[in-house]
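The complex appears here without one of its protein chains, the remainder shown in place.
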Amino acid sequence: MSKKNRMSGNEAVANAIRQIDPDVIAAFPITPSTEIPQYISKFKADGLISTEFVTVESEHSAMSACIGASASGVRAMTATSSAGMALMYELLYVAASDRLPIVMAAVNRTLSGPININTEHSDSMGARDSGWIQIYSENAQEAYDNMLMAHRIAEHPDVMLPVMICQDGFITSHAIENILLEDDEAAAAFAGGYDPPHHLLDPESSVAVGPYSVSPYVMEMKVAQANAMIRARKVILDVAADFEKTFGRGYGLFEEYRMEGAELALLIMSSAAGTAKVAVDRLREKGVKAGLVKLRVFRPFPAAELAAALKGVRALAVMDRSEGFSANGGPLGAEVRMALYGKADGIKTINIVFGLGGRDARVEDFEALYGELAGLAGKPAADIPYFKHMGQRE
Amino acid sequence: MAYNAYSLKEIANRPERLSPGHRMCAGCGSTVAVRAVMRALRPEDKAVVTVATSCLEVSTMTYPYTSWEDSYIHTAFENAAATASGVVAAYNAKKKKGKLGENYKFITFGGDGGTYDIGFQSLSGAMERGTDMVYVCYDNEAYMNTGIQRSSSTPLYADTTTSAIGSVSDGKPQYKKDLTAIMAAHRIPYVAQTTFIGNFKDLHHKAETAIYTEGPAFLNVMAPCPRGWRYAEADLMDICKAAVETCVWPLFEVVDGEWTLNYEPKNKLPVTEYLKLQGRFKHLFAPGNEALVGRIQDDIDRRWEELKVRAGAV
Amino acid sequence: MSKEIKTNKMQGICEQSGWRELTEGGFVYGEGNSAFFNTGDWRTKAPAWRPENCKQCLLCYPVCPDSSIPVENSKRQDFDMFHCKGCGICAKVCPFGAIAMETAGKEGGRE
Partner (left out) sequence: MIEIRWHGRGGQGAKTAALLLADAAFETGLYVQGFPEYGPERMGAPITAYNRLDDAPIRVHSNIYEPDMVVVVDETLIGAVDVRGGLKPAGRIVVNSSRAAARVSEEFAGFEGEIYAVDAADISIRCLGKNLPNTPLLSVVARLSGIIGEQEFFKVMEGAFLEKFAAKPEVVEGNMNALREAWNGAVLVNGDRDE
């Protein structure tokens, strides 16, 4: 049975990990994800988990140890943020290409420089092409729920890919909020176990992992990996359906918030989506046809589904919490335009880069943005810039 | 530490754990090192081998082939020890939960680039954490896989493709890093330095001790590279012998902090007897370069005397 | 040598295989299947074993980089010429002149 509780996003994720009781965790401290390995250490000290906790000397080694453990046929997890994730980048690609279902608790933080500890999505967006499934959470509840689903997705035979469960640094990771925690037994039963057919510690048959591959094999290996990512879409939805049946909370690839008849829409991720929803409520009360799409699954990217969901919208703002330095906005903006092009043409679209380095976005900021969207809806597309920044001083 | 009884004839009956058909160069020293280390595993024990990016890695698991009889994993260049840490953690988890009956040993191989340089942090971390594994550095004193670039293991004045000799350069201007001593400073249970001598008794003893010592162990094995050192492939054993007889590469071990010299030449040869065998030092024999050889000799002598003091041999 | 009885669990995978036919994650299943890969044709010189001179001291066995001197019952057998790359280290360490390096021909083996 679900129990009401209140805790931070980090504590919520740590509790999901405690309930899953993975075989190996390798982690290194970095703000704001540090609390997760701290909780793990305490859980272990109190005998609440059986996990082998490897206190590595860097995030690079954390991911390396996770790969070694996962290739040995056990569940391996880590937690990191920002520069820590960047230090892992090389190994993120290796984990995915080795098809190892490692799970990472990612706590989004600005990637230096300048060095800053507050939230931004530049860390995980930098890893967007690494072959990891990426699921983003609006609040502690979603971070907890997504973590309980992560292994089922990663380890599904149709998938076998690593998963990162992202939440916003501090805003979600350090804020106390209400949450429903599931019983330990029910959570553990949902997460299930893992027993892959081939691994390093199989006494019946040796296995070699991490080959040198000549060109005649690489293209085929990557096509196989790409197809696993394509298949992940259905698996994510299936696992979510089972989660809803078991615990009553439903999830899709994205959430449509008051999109019935919406003419002005925001496409947004993570904690800022909650703030923007309050703006939508206020505007709807005033009769403005505002709606919002909160993207939950960024990898695999639900292009066709988004095009279908946004089809009736007149004006759209795609909210990137990271700068792509492409001179045309951020990565989410580029991918959403890709999704819409030729499938849902005619939507007046602008990419907004906001919230960098933890820059706060208020309800009023989003209300004003919907006001701007109303203006864009009547403009010729040629007069609308590809992107702009929001919230900076001029 | 006293050597265990050793019989090459008996040991040679053990099943070969590195299969042929790998793509290493003819005459390569590194697979000689690998075979010798793996031979020290008792046939009834299983192993998981980790290899850092290197010649050994690209040549022994070239898809869809593996040369390893045991399970094997490669992930990257700088992280072989960390990768092995994860395997060991998984093994401990399985053992604790009663999911695995068999005994496994964990052996990691890295070249000097992957060990002295880019993989040093990961190695230091795994050793400090007390990981029950053996890390074997096969030291051929340069980045051979990428084409003979200098590493921190490359000796003074060696000619490499990034310490080129020329009208104003005598080769690598820096001394070789003393990694074995650095690993001993980690206060791990077992550290040893060895190479290929005679019937391989020294290497076998050290590999066996490393594998069957509980906790972390480090072996530094000089493994000459005929291409990078520029000598005829067939001369492998002559090079190793000269390295030991000139005290360029002393054989020693450090057991629980106690240093032991395993071999002391009765007649220590001048370093030129080692240098003259290799093209990478050829420029040192040009007229006018006697002082350079003198500096090398001084360095070797100083290190040898230090080692003897540490090992209580004076 | 015993490699002949080894099974290749990767059999069928080759440079013509389609993407669905490769192993997941590029894993290689099984033990030492590189034994099926011919490196004998890399040779420019070939060792020839002269058993009449051989004292079975086995000093040649550990120095082979290519595991190409099989030993059975503490006695070396003839060279594995499917894999021997002809480096000649074995010939150089033999104290009894029981291994000869031949410049011409790739046959080698027993003289």
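Letters A, B and C mark the chains as written, and numbering starts fresh at 1 in each.
What we mean here is this: a contact is a pair of C-beta atoms (placed from the backbone, for glycine too) under 8 Å apart; a residue touches a chain by one contact, two chains touch by 3 or more.
Quick caveat, the model's predicted, so the values are computed rather than measured.
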Among the chains presented, those that the missing one touches: A
Of A:33, A:72, A:97 or A:118, the one touching the omitted chain in the full complex: A:118
Which of A:272, A:297 or A:369 touches the chain that is not shown? A:272
For a quick check of understanding: of A:88, A:171, A:191 or A:209, which residue touches the chain that isn't displayed? A:171
Touch with the missing chain holds, among A:234, A:311 or A:362, for A:362
For chain A, which residues reach the chain that was dropped from this view? 4, 6, 31-32, 117-118, 139, 168-172, 174-178, 271-272, 274-275, 277-278, 358, 360-363
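One rule holds in what follows: only the chains that are shown with their structure count from here on.
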Please tell me whether B-C or A-C has the greater number of C-beta pairs in contact. B-C
Nearest whole angstrom, what separates the Cα centre of chain A from the Cα centre of chain B? 43
Which integer distance in Å separates the CA centroid of chain B from that of chain C? 24
Approximate Å spacing (C-alpha centroids) for the pair chain A, chain C: 51
So chain C residues touching two or more other chains come to 22, 26, 28, 30-31
Multi-chain contact sites of chain B, meaning residues that touch two or more partners: 61-64, 66, 68-70
Per the touch rule above, chain A residues touching chain B in the complex are 23-24, 26, 50-52, 54-58, 60-62, 64-74, 76, 90-91, 94, 98, 200-203, 206-214, 217
Which residues, counting only chain B, touch chain C once they are in their complex? 8-10, 12-13, 15-16, 18-32, 35-36, 39, 60-70, 196, 198-200, 226, 232-238
Show which residues of chain C lie in contact with chain A when the two form their complex. 9, 15, 17-20, 22, 24-31
